[in-house]
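A single protein chain has been omitted from the complex, and every remaining protein chain is retained in its original position.
This part shows chain A:
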Amino acid sequence: MGVPFEALIPYAIMLGMFGLTGAGLSKIRHMQNGGKRARHSIDQWDRQMMDRDRRLTGYLRGQTDEVAAPPGFELNNPWRTEKRIY
């Protein structure tokens, strides 16, 4: 007796659909992160360093390995202001 492949077709469809959505989401995250894998488990230190990267290069995941910062870098760290709560 051969393998009853008609019975396994629904499993193949389910696997295919999950795989397709997973691959699509992974591709979207890849594109959102500038061609790199997404970062996970980011803590406050990592957030601060990623903010510094954005100030240095303009992109959240941009990286440079220059020795000297571009000229406006010392002054472009913003004060984050909130409205007063009376």
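Note that in this section a contact is a pair of C-beta atoms (placed from the backbone, for glycine too) under 8 Å apart; a residue touches a chain by one contact, two chains touch by 3 or more; residues count from 1.
Operating definition for what follows: contacts and distances are computed from a predicted model.
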"NADH-ubiquinone oxidoreductase", "N-acetyltransferase domain-containing protein", "Acyl carrier protein" or "glutathione transferase" - which is the UniProt name of the missing chain: "NADH-ubiquinone oxidoreductase"
Chain A residues touching the omitted chain (full complex): 36-37, 39-41, 46, 49-50, 52-53, 56-57, 61-70, 73-76, 78-83
